[in-house]
Each structure stands twice: as structure tokens, then as C-alpha cells.
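First, the structure itself, so that you have it in front of you.
Shown here is a partial selection of chains from the complex, left in place.
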Amino acid sequence: MKLVPLGDKIVLKQLEAEETTKSGIVLPGQAKEKPQEAEVIAVGPGGNIDGKEVVMQVKVGDKVIYSKYAGTDVELDGEEYIIVKQNDILAIVEA
Amino acid sequence: MKLVPLGDKIVLKQLEAEETTKSGIVLPGQAKEKPQEAEVIAVGPGGNIDGKEVVMQVKVGDKVIYSKYAGTDVELDGEEYIIVKQNDILAIVEA
């Protein structure tokens, strides 16, 4: 099964976050604020959204930073995804 | 009796959710957060909605993910439906 986003929606998968504190202790992902870095899994077609022409600017595989309070969590086949509007994506993270 | 949605409205029927926890216990649907997966039962004609041209992008029978806080629950002939705007549909789930 796969998610095919509508309009300006984008399906994201959160990147795992492990972090070493300054004193060297590793904090597992759950103990921290939800990381905002994610990978783009699927991109809607864009087009006319609420009477405005939206051109999609991210592509599948991009690593992105998205807005902290945005998006809807969905679960499919035991995997968790976040669906956001393109406008909630703040930046692409380039290697 | 059937529901004929107006404008950009879409009639959904929630899919039954049963889930096995990692330890193997089956949780019935009611014990969990409302699942957001639903089947499209009827689709409005779209057209000019609040001065904006809306083209409908889902069709009857599509399995969709919809926004958690969207929609109105209605009951007809003992069956429960959710009526949402197309904009509240996040993605189509393809097999």
C-alpha cells in the first residue's frame, strides 16, 4: 500500500534522532522534543489549491525541515508518516 | 436513502480498525484514537466554491486518509458517515 497525497500535500517520514548530550549521554528519540527533520516519501501534484496556483518545490527523497506544529500523523502498515502542506516545509537539508 | 454531497463535500465511511499490539494483543477499534482511514461513498460536483474553482480529485471507492479534526459525523439508516471538504482529504491509499 502507498499514500498518494492530494493537492499541495506531501508525505514525510521522520528521520530517526539520536543525540549525544554535551556530557556524552545518549538520549533516545522519544525522550526529546519531536525532531523536525524528515524525508519526503510522496509529493502531491500541486496545481490550483484554494484558487491559488501551487508549484511543488520538493521531490521524493529530499531531506526537509518542517514546521513544528504542522501536519497530521498517519499510520499505514505499521509505519508512521506525517502529511503536511508544502507551505509547512521550511527548508531542504542538503548534504 | 443516500447522501448527495453539495459543492466540494465528500461523504466518507470509516474503515473498521483492528490492531495487534507488538505483544500480540488485539485492541478493538473503540479503544484507540479514531482511525483516519475511510472509503469514499459519494463525491460532490465541485465547481465554484466561495468564488474558487474546485476540481474533485477523489472518486467513489477510493480509500483515503483525512484530517483528524475535520468533518461532520452524520447517521443515516443506522449507518455512520463523515462528511468532509475535499481539502480535508490528505492522501489516497493505493493498494
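Labels for the chains are A and B, by order of writing; each one numbers its residues from 1.
To be clear about the criterion, a contact is a pair of C-beta atoms (placed from the backbone, for glycine too) under 8 Å apart; a residue touches a chain by one contact, two chains touch by 3 or more.
Everything numeric here is computed off the predicted structure, so don't read it as measured data.
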Entire complex copy count, 2 subunits given: 7
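Methods note: only the chains that are shown with their structure count from here on.
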Turning angle required so that chain A lies on chain B, C-alpha fit (0 to 180°, nearest 5): 50
Inter-chain centre distance, chain A versus chain B - centres from mean C-alpha coordinates, in Å: 23
Partner chain A, residues of chain B touching it in the complex: 36, 51-53, 55, 57-58, 65, 67-68, 86-87, 89-95
Touching residues (chain side chain A, partner chain B) in the complex: 1-7, 9, 11, 42, 48, 50-51, 72, 74, 76, 83
